[in-house]
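What you see is the complex with one protein chain gone and the rest in place.
A and B are the chain letters, set down in written order, and residue numbers restart from 1 in every chain.
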Amino acid sequence: MTTMTKEKRGIPLSFYVLGLLTVIGVGLGIYRLAVGLDSTTNLSDHYPWGLWIALDVFLIPAAGSAFTVSAISHFFGREDYHKILRPAVLTGFLGYMAVVAILILDLGRWHQFYSILLPNRINLHSFLEEVALSVTLYTMVLILELAPTFLEKWNLDLPIRFIESGIMIIAGVGVLISTVHQSSIGSMFVILEHRLHPLWWTPIIPLLFLTQALFGGLAAAAVVIKLTRERLGLPLDRKLLSSIGKVIRILLAFYLICKVGDLLLTGELGLLFTSGSYSLLVWLELALGVILPLAILFSKLGKRADGVFWAGVWIIIGLFFNRVTIGWIGLEAPAWATYVPHWIEVMSSIGIAAGAILVYMIVTRLFDLFPEHTH
Amino acid sequence: MTNLDLEQSLSHRGISRREFLKFCTVMAGTLALESALGPRIARALETSGRTPVIWLEFQDCAGCTESFLRASRPTAAEVVLDVLSVDYHETIMAAAGHQSEEAKAQAIEAGGYLLVVEGSIPTAEGGIYCTIGGRTAVDILEEAAANALAVVAVGNCATFGGIPKASPNPTEAKSVMDLVTDKPVLNLPGCPLNVVNLTATVVHFLTFGALPEMDDLHRPLFAHGARIHDNCERRGHFDAGEFVREWGDEGHRKGWCLYQMGCKGPVTYHNCPTVRWNEGTNWPVGSGHGCIGCSEPGFWEFGAYKTVEIFDATPPSTFPPIEQPAQTDETVSAGVLGGVAGAVIGAAAVATARQLSKPEQGEPEPESEE
Partner (left out) sequence: MSLNRRQFIKLAGLGMGGMLLLPKDVEASGGGDAENGVAMLYDTTLCIGCKACQNACKDWNENPVEPDPTGLYDAPLELSADTWTIIKLYDGDDERSFSRLGCMHCIDPACVAACPVHALQKTSEGPVVYDANRCIGCRYCMIACPFSVPKFEWEEVLPRVSKCTFCTGNNQNREKDRLSVGKGPACAEACPTGALTWGTRGELLSEAERRLAENADKYVKHIYGKNDGGGTSVLYLSHVPFEKLGLPTLGPEPVPELNDQLAPIILPTLFIGGVLVLAGAHYLTGKKSQEN
């Protein structure tokens, strides 16, 4: 089982930096669990949700690379997507791990987290329950999908064959569960009509969130894969990336039509211009995160690997603005109350993100993410 | 009485000039005037002649007289009343019978006197329910008021009819101001009145030659301009919702607000919390019983232990507002976040433009993958 030849490298500086950030982040996280939220966050009765929830609402679609690539490669007959399945699933998995880690930090009564699994407690009318439950189940599915990558290092053929024989079921369940929680995280905001700014609140928010997860997940996949293959010295597969770009641009167009159409039909189009800084935010997210990528992907640049890459980057930036607005800035709070994330909130989040990136890089080194290149 | 006389009189009783001036300053305070007017008051007291006073008592209990007599400290107050010549006072004058009536008649004829009235005046059946020396109270009042410099009604009975006026009011008792309508009547209500307020009124009159400013019930504003509720030392407990619920309970022992025990403080205008009673010893609320509202018309019908309705509550500034005032110090952090976001977008924009403006780098992809 030779992998393609890589030079024996030492541990790069980035590992140390990421490692340090991770240790700090994890340390701060443990500290926060030990002492509570009061001294480690600036959350308050008037801003009960802040940076952590906003990041979770952003990371979930960004980690959608797993279910999108999985669906396309297994069910839409695109064998060419098989090549990028492993890194996409790994990215998704690490993204969800980050989501769960941040969520544990945010939950005040994290020691009773298991409540979301107990049948006699769960409230299936609560979309937050849908999200929590399906994220938990999905994480297990992802572990199964990822397992072969690790198992083959130790030649554990039996479990590998077992998983691969049921891969359609596993992948199918994963796609279904993902669809549920990607839209449910939007449905969570339906009950918050009185809190969320009308530029973002709409009854079709589940549809918008699901669409964002689809193109956001593919965008994340494209970005990560391009970076990974460059890092590993592998060719970029322009055709595949451009194919991803084509799927993304349809979804982007659909999203834009739905979003603007919804504002038009509810008579709220004017808010795009009359809402002060909120107008600025929505223009930022639409211009940078939807219109610019659409322009890139529908042009000649969309055929280039780096074109799709940059379109993906801008999609992620726009998605970040959108989800941070919906999960934090766009939620109404008393005019006199203030919230700026505490440095511990920020550093622990950075630490968790660094940890996810570090694990990805380590796995890339130690395990084979692109088995099609080994023969 | 001249300068010399008053000074002599004062020193006779062991009152130094300093104490006298202090008294005048205190009087200024009681009258809600600047303390700088103390010397002016002193001058007025020293230079005024002895103003005559006729004190009439009708349907009274003499409680107001008793209150008046309790002015024993500061001793100077008693002396100041030496500034007045009390020519007729049934309870305390030495004369009796025809002699006393004679004294009154002479004083009335001479004029220039202060008429003080204590007790209400019955008017039923021609006023026969109170007669003195064979004449009805109604007549006596009419005659005395005619020549008076000013009329001062003391005590709730004289000011508002008091207990005699309580339902069914069989004697058709009336207040002084009901009957004396051709000249200003100053009311000093209370049951009894607080003599400090009478002293202060007299001092005001002697100093400025006029009665102090009055409210629409003719009560001097310096004594009746504010509610008990607004000056009460237990107001903090009211504001914090700490009430006595039962006599002798924990709250009662801690001196909590007596509103729920029927205190009429919120509707009573009087200066008891400030000047207090018995030479500033204490006052009803201070000793653990609610105010009964004795300076108000009809107080006897309030229901001593019924909670009173509070109109036009004037809350202190410690009540939280519906919406706290907005703060604007978020701009710094918003600026920082905006700056970071701007930097990221800027960097990404530059990188995008740079890379996409150049031809595609890297080897072209082998077309073998289907």
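One rule holds for everything that comes next: a residue touches a chain if its C-beta (ideal position, glycine included) is under 8 Å from a C-beta of that chain, and two chains touch if they have at least 3 such contacts.
Computed from a predicted structure; not experimentally measured.
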{"item": "Selected residue (touches chain absent from view) among B:S9, B:T51, B:N169 or B:Q260", "value": "B:Q260"}
{"item": "Which of B:A105, B:A124 or B:A240 contacts the chain that the document leaves out", "value": "B:A240"}
{"item": "Listed residues A:V175, A:I248 or A:A354, member touching the removed chain", "value": "A:V175"}
{"item": "Positions on chain A contacted by the hidden chain, ascending", "value": "34-38, 43-46, 48-49, 71, 74-78, 106-113, 115-116, 118, 121-130, 132, 164, 166-169, 172-173, 175-176, 179-180, 183-184, 187-188, 190-195, 203, 206, 331"}
{"item": "Chain B, residues in touch with the chain not shown (by the definition above)", "value": "238-243, 259-260, 266, 307, 309-310, 313, 315, 318-324"}
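To be clear about the criterion, only the chains that are shown with their structure count from here on.
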{"item": "Centre-of-Cα separation between chain B and chain A, whole angstrom", "value": "72"}
{"item": "Residues of chain A that touch chain B when the two form their complex", "value": "79-80, 83, 235-240, 288, 296, 301, 304-307, 310, 313-314, 317, 321, 334-336, 338, 340"}
{"item": "Residue ranges of chain B in contact with chain A within the complex", "value": "323-327, 329-330, 333, 337, 341, 344-345, 348, 351-352, 355-356, 360-367, 369-370"}
